[in-house]
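Complex shown without one protein chain; remaining protein chains in place.
After this line comes chain A, so read on.
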Amino acid sequence: MEALIALAIGTLTGCGVYLVLRARSFPVVLGLTLLSYAVNLFLLASGRLVIGQPPVIGMAASHADALPQALVLTAIVIGFAMTAFVIMLSLRARAELGNDHVDGKDEGGAPR
């Protein structure tokens, strides 16, 4: 399970970094979304991966750490709000600058 989770986080992060470095705003937004998925999984794994244990100390021989889930919940809410904001901002930039390049420039170079 550790390998699967690690692979998933690594793939998401790699794709996210690649997309964030693209020149148009839509892939950048997608990249930010993938990065936030990756970090959510990562936070979940930061309490160590355990299966079938209660999240309460003293009920069983070992216990699952409940705190990372609270952290992930907070991170999801904040990430959701930020993604909504950056989508609106990209649309606004598309309207104001006349194209969807993050630098506001088409391949020709001059801002339109």
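The working rule: contacts are C-beta pairs under 8 Å (C-beta built on N, C-alpha and C of every residue); 3 or more make two chains touch, one makes a residue touch a chain; residues count from 1.
Methods note: contacts and distances are computed from a predicted model.
For the omitted chain of this complex, the UniProt record lists the protein as "Monovalent cation/H+ antiporter subunit D", which is one of "NitT/TauT family transport system permease protein", "Fumarate reductase/succinate dehydrogenase flavoprotein subunit", "Monovalent cation/H+ antiporter subunit D" or "Carbohydrate ABC transporter ATP-binding protein, CUT1 family". One of A:7, A:23 or A:67 touches the chain omitted from the figure, and that residue is A:67.
Residues of chain A in touch with the missing chain: 20, 25, 28, 32, 35-36, 38-39, 42-43, 45-48, 67-68, 71, 74-75, 78, 81-82, 85-86, 89-90, 92-93, 96-97, 102-104, 111.
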